[in-house]
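Every protein chain but one is kept in place in this view of the complex.
The block that comes next holds chain A.
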Amino acid sequence: MTAGSVLVAEDERNLAEALSFLMQRAGLEVTVARDGPSTVDMARRIKPDVIVLDIMLPGFDGFEVIAALKDNALNPMPRIIMLTAKGHEKDKRKALDLGVDDYVTKPFSNRDVVERVQALLIQGKVA
């Protein structure tokens, strides 16, 4: 088990609740944000290790959130896993170009998401 804090940015109430449940069960500290502006706000305040970021967020979308975080020169920059319902190649490439650390397509396997988050936490520690 790796300890760490996770910010879940997801506007679908049910999904946010499920992710939050999964992260807690994995022994992680979880915060949930339901739109773009509050995601940026919370990321600045609680400085999570990892952000699980949905692309389609109200306010501004996942890409804009990343740009805002970079503008704010968050230090340390949180690791980011992108969650999206869109399986488009170009979205994936755009996300990776923006420096996203990982990418998961909905519907996802719970175990997969948790493992990826943990992997990022370990990398973060090593780095």
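We take it that a residue touches a chain if its C-beta (ideal position, glycine included) is under 8 Å from a C-beta of that chain, and two chains touch if they have at least 3 such contacts; residues count from 1.
Methods note: contacts and distances are computed from a predicted model.
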Checklist line | Candidate names "Ion-translocating oxidoreductase complex subunit C", "Glycosyltransferase", "ABC transporter ATP-binding protein" or "histidine kinase"; UniProt protein name, chain not shown | finding: "histidine kinase"
Check: Which listed residue, A:45, A:70, A:93 or A:111, touches the chain dropped from view?
Finding: A:111
Check: Footprint of the hidden chain on chain A, which residues?
Finding: 11-12, 14-15, 18-19, 21-22, 25, 36, 56-61, 85-88, 106-111
